[in-house]
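Incomplete set of chains, arranged as in the complex.
For reference, chains read A, B and C in written order, and residue numbers begin at 1 within each chain.
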Amino acid sequence: MKIGFVGLGSMGQAMAANLLKGGHEVWVWNRSPGAVQLLVEQGAKAATSPGQAFDVEVVFSMLADDQALRSVLLDSGLLSSLKAPLIHVNMATIAADFAAELATLHQAQGVAYVAAPVLGRPNVAAAGTLEILVAGPADAIETAQPLFDLIGRRTWTLGEQAASANVVKIAVNFMLISAVEAMGEAAALVRGHGIESAKLIELVSNTVFPGPIYSGYGGLIAKRNYEPAAFKAVLGLKDINLAIETAGNVSVPLPMGELIKDHLLDTIAHRQGHMDLAVLAEVTERRVK
Amino acid sequence: MKIGFVGLGSMGQAMAANLLKGGHEVWVWNRSPGAVQLLVEQGAKAATSPGQAFDVEVVFSMLADDQALRSVLLDSGLLSSLKAPLIHVNMATIAADFAAELATLHQAQGVAYVAAPVLGRPNVAAAGTLEILVAGPADAIETAQPLFDLIGRRTWTLGEQAASANVVKIAVNFMLISAVEAMGEAAALVRGHGIESAKLIELVSNTVFPGPIYSGYGGLIAKRNYEPAAFKAVLGLKDINLAIETAGNVSVPLPMGELIKDHLLDTIAHRQGHMDLAVLAEVTERRVK
Amino acid sequence: MKIGFVGLGSMGQAMAANLLKGGHEVWVWNRSPGAVQLLVEQGAKAATSPGQAFDVEVVFSMLADDQALRSVLLDSGLLSSLKAPLIHVNMATIAADFAAELATLHQAQGVAYVAAPVLGRPNVAAAGTLEILVAGPADAIETAQPLFDLIGRRTWTLGEQAASANVVKIAVNFMLISAVEAMGEAAALVRGHGIESAKLIELVSNTVFPGPIYSGYGGLIAKRNYEPAAFKAVLGLKDINLAIETAGNVSVPLPMGELIKDHLLDTIAHRQGHMDLAVLAEVTERRVK
């Protein structure tokens, strides 16, 4: 299949490489050219403009944020020049509102828009075992499914409204950050009684809370070692604000989200915004008398 | 070994049965006699008083709450009549302060006091696969270890201070309840966007949050089906209050705990205290306009 | 002076009447004609369109909300037809963002825009003793000052940026609602000890907290009598949301505002949104076990 890929950060690069391994013709574009060169060495074709990468059967995008996508796709006039048949699969975590806007704009062009945010870090992307949350037109998803299978372990379909995949991704991030806050408070509680918090984390991650989140963030909290950051606290604030806004748009309160927002603002006020999200634990720790 | 067991609720009964299967001589006592009879049929000996059950090498207690233990052991005068060598293993979840008080009182009698609260429900206790949190004198724990192996899958030792096991148990319960609150808010968020919360729960419990807590409570939240309760909301309030108090005793704030306390009070105000803890999700759901 | 007045609700009507008493020529307009007739009987001239009321030296507006003003002034094309010299004094409580937008749009027409939200209820407006918060071009304020003196007791000037008056009004409303929440919690505290909350309110409103807010809302809380509403809980929610948004626009957290928002959502969920804001006290009262 003739495929495009726009946005070759550490996540995008790993995904594009897996599409290449599947034997597809992949046209890649990136703002800075270094990443393009690496993929060309693996068999990709260098697109000289985003437009060339969108002149395919299925184009994937994985740009840094809402603003980057708006610049490349809308402000440039690219979207209004797109021609059917084309499927645009956007794998970035963007605001649900923006996803809905994009779906409408694509539909007006006769182009299918599929939202496909993922769970997993660059090493998981490299292994081709991402969890992919997908929403959009059913036939477009069916066409893209073999490509998703090259990129991820499983595909979770969430309906025909593209924005639904973004809403669910945002809800997952909210739950993840809430778990970190809860661990931080629990760690302070046991430490206050002279117990090493590593014991608490070892216990829960081997019993009631298996999985990577509790052991990963919990381990950092137990060691109080927050650098280098795998996921920065400032990005946690971005996600929490996204959750509060997404909930607010449909009049849903999110009290735990608001509490965590205040703690993340406190984190940033203490110049710890560049540290790993696990540094949330220090907000409570600072207040122990 | 000659063993005693005091307190034969659904948890105690299952544990005592597993000790019997290990070939030990087990003297059992319970306030109401029905549970005693069931164990006698499995080979136990009926103690005619708590004192007789404490006249052994190792005695286990699993009474309903702090008050029941205080009544049986302290108010009755039993504790001051105990004679060494004896190891008392208390498996109930009690306040950390009370555990510390008990440790001191036992020591004055020359009797070893071991705190051993457990993670797991009656069916887990019946299978002999409980997770056991243990703290107390090292030699007493060593002596009791073969008995713990009959009752549980693993033993987590948490030091010589008996109260430490209770503090950790309380911290685990706090984390568990926090996860339920986070799921409730996240479920309201996705529902507000017309997405079934069951999809969110299925996703997270198969990916980032495996294990029984997210799938179990999450499943109830998705179905909004809170009866019959496996773990009642009123008991959740008891646990949250215990966490706030245990943290407060060492000047640790617990803001997420305080937020959840308010939500549990709201739950009870709506006559849902007898429902499963998962009903916490309805607090947010009620406030959606 | 030739004056216009647009928006004759209970507040606008009282203010227009006071301008008439000052001997001015006042052209009045209102969506529904009843209020116009009442003022004509007091000497006003009936404008047949908003445009006629804006064809004066100074025009006052006191429309119900942002949407009404947007409809009358912007969507209708009226603003782009305005001619200098003209001073538009907007007395309504609107969003700070919208005030800034209006200031820019008026300036482009060469028309002065003055924001002048007020403190006080209809009876205070009738007595001509409102407190007026004013911001906008200094010379326009100087010209309008004799008119403000007919309407209010005092004028508080808050600078040249019109939006500043709206920001301060929003901050005052936030403080007012916070005082009501604090009274509600304090009332529940003393009631829980068998003390009539009326005694607490009598004490504070005669000592540390004189003034109309504590005695007024406090009196309603003490009697638990919330109807008819002088200021509805749903309007309190609108004001709190405005405060959170206005703070958020400049990255200021407002944790007490967020807590109160949750309580107001709870109030509305209990079908008490139409009751007086003092009904906030029932949120805490409901949760007392």
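Worth pointing out:
Note that in this section contacts are C-beta pairs under 8 Å (C-beta built on N, C-alpha and C of every residue); 3 or more make two chains touch, one makes a residue touch a chain.
What you are looking at is a predicted structure, and each value in this text was computed from that prediction instead of being measured.
Shown are 3 identical chains; the number of copies across the whole complex in this structure file is 4.
As a working rule, only the chains that are shown with their structure count from here on.
Distance from subunit B peaks, on a Cα-centroid basis, for C. Its C-alpha atoms fitted onto subunit C, subunit A is found rotated by 180°, rounded in steps of 5. Taking shared numbers over all numbers used, the subunit B to subunit C interface scores over half, which places it in the same class.
Put simply, the chain closest to the centre of the protein, by Cα centroids, is A. Subunit A and subunit B have Cα centroids lying 38 Å from one another.
One inter-chain figure worth recording: subunit A and subunit C are separated by 43 Å, centre to centre, where each centre is the mean of the chain's CA atoms. Averaging C-alpha coordinates per chain places the centre of subunit B 55 Å away from that of subunit C.
Of all residues in subunit A, those touching 2 or more other chains are 253, 255, listed in ascending order. On the subunit C side of its complex with subunit B, the touching residues are 262, 265-266, 268-269, 286-289. On subunit C, the positions that touch subunit A within their shared complex are 253, 255, 258, 261-262, 265.
Residues of subunit A touching subunit B in their complex: 96, 119, 131, 133, 154, 156, 158-159, 161, 163-164, 167-168, 170-172, 174-176, 178-179, 181-183, 185-186, 188-195, 199-200, 202-204, 206-213, 243, 246-247, 250-257, 259, 263, 284, 287-289.
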